[in-house]
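Only one protein chain is missing; all other protein chains are in place.
So, chain A:
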Amino acid sequence: MLPPAARLAARRLLGLATSSASESAAARRLSRSPISYAAAGCSSRLFSTALNYHLDSPENNPDMPWEFTEANMKKVNEILSHYPSNYKQSGIIPMLDLAQQQHGGWVPVAAMNAIAKIVEVAPIRVYEVATFYTMFNRTKVGKYHLLVCGTTPCMIRGSREIEEALLEHLGVKRNEVTSDGLFSVGEMECMGCCVNAPMIAVADYSKGSEGYTYNYYEDLTPKRVVEIVEMLKRGETPPRGTQHPERKNCGPAGGNTTLHADMRRQW
């Protein structure tokens, strides 16, 4: 077991157990002290990753049996066939991705151990990879994992409002799963959609690794993002890509205004 300090830190980082009331009280107390800026900086300091260590729980512990399904085992062999037999560890990332799809959007420590066995490395080498990449969730997520881009272009275009709207609508905190287990909201860094900022990515784990999709929803407004969530809740598939009614892909609203002519003739 980890020491109590570790548990406390864990809870803080996940933002789970500390009630908002006590938090704001603490903030008020601190604001009187001269280091309030620093303290505010601390509490608002965001970590892109979750905890860097594992906490045993009934649903996530090393003693849990875990293996790839038969269908996924074929994919594993396919992944391994891409690499020389003495560089099996190159397959860690695709295998973690596969394990995440199979396990409903997150990788338990037992799955990492299983992968370590397949690629014949020490488990810690898989843990290192899994903790490095923020796309690997090491705690439970919803069936639809909503990832709000928080990088500068999206932030300028209002990604914070998007996230607030999502959190408020779903009644959860960041990285928390809704009570029906359907949704969770996370943050990620730039996905290269800046031209259609702000955007979210929706990882759909509801249909296992066979029906797994990872769709972008772009040009969002707080209102539209709630609509998308509602559609997902009803089991519909909202149209992916830009949500701006007048835009097509990354083109301007109302159609192209320049470069109509055939480029070859210009030259």
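Heads up, the rule we're going with is that a contact is a pair of C-beta atoms (placed from the backbone, for glycine too) under 8 Å apart; a residue touches a chain by one contact, two chains touch by 3 or more; residues count from 1.
FYI, contacts and distances are computed from a predicted model.
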*What name does the UniProt record list for the absent chain among "U6 snRNA-associated Sm-like protein LSm3", "Cytoplasmic tRNA 2-thiolation protein 2", "NADH dehydrogenase [ubiquinone] iron-sulfur protein 1, mitochondrial" or "Proteasome subunit beta"?*
"NADH dehydrogenase [ubiquinone] iron-sulfur protein 1, mitochondrial"
_Contact partner of the left-out chain, one of A:128, A:210 or A:236_ = A:128
_Of A:109, A:185 or A:228, the one touching the omitted chain in the full complex_ = A:109
_Which residue of A:54, A:174 or A:233 touches the chain not shown here_ = A:54
*Using the touch rule from the top, list residues of chain A that touch the missing partner.*
1-3, 5-6, 9, 38-39, 41-42, 45, 47-49, 52-54, 56, 62, 109, 121-125, 127-128, 131-134
